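Every protein chain except one is present and positioned as in the full complex.
Now for subunit A:
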Amino acid sequence: MVAGSRPTSCRNYRCWIERLNHITESKTLKFALEKTTEDMEQQIIRETFHLVSKRDENVCNFLEGGLLIGGSDNKLIYRHYATLYFVFCVDSSESELGILDLIQVFVETLDKCFENVCELDLIFHVDKVHNILAEMVMGGMVLETNMNEIITQVDAQNKMEKSEEATLGMRVSFVTVYSIAR
């Protein structure tokens, strides 16, 4: 099983991220929804996985947009990390290489926030992953690219979360990690 994120999209520009896994059917986590239907989104994800996963290592990281993702104006830009693919669907208003770097920033940020991020972190903390992504991409548009800035924001949110929990005086005891999940 796998988690991932769903398209964040808007009319002219779409930028979504998804993680796909080699082995299992892809499950997804949505970030924002366009007018696309549920089925169509699943179809997009499947098709994208199909397209991306069969590509060799040293081909380019851009894929011409098929009809599914809104025609030839849109491109799929992806990066491959171990078992995970991060795929963005981007229209022509963004620089291709810039988006490749943005994916890198996203992954580096995840890595910093989760300390050596692994797939399970992304599954068990879908909401946090979304928070981080929300600091970078908003309504399908690139919001922030500076990793330190992003981490500062995430940190601040985390502190707030902490203080809220402290005042409640509960649930601090569950510090053990879910190693059972494996």
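Simple rule for what comes next: contacts are C-beta pairs under 8 Å (C-beta built on N, C-alpha and C of every residue); 3 or more make two chains touch, one makes a residue touch a chain; residues count from 1.
Here, contacts and distances are computed from a predicted model.
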item: Among "T-complex protein 1 subunit epsilon", "Transcription factor TGAL1", "AP-2 complex subunit alpha" or "Cell division cycle associated 4", the UniProt name of the subunit that does not appear here; value: "AP-2 complex subunit alpha"
item: Footprint left on subunit A by the chain that the document does not show; value: 1, 3, 6, 8, 10-13, 27-33, 37-40, 42, 55-56, 58-64, 67, 70-73, 93, 95-98, 100-102, 104-105, 112-115, 121, 123-128, 130-131, 134, 138-149, 151, 153-158, 160-162, 164-165, 168, 170-172, 174-178, 180-181
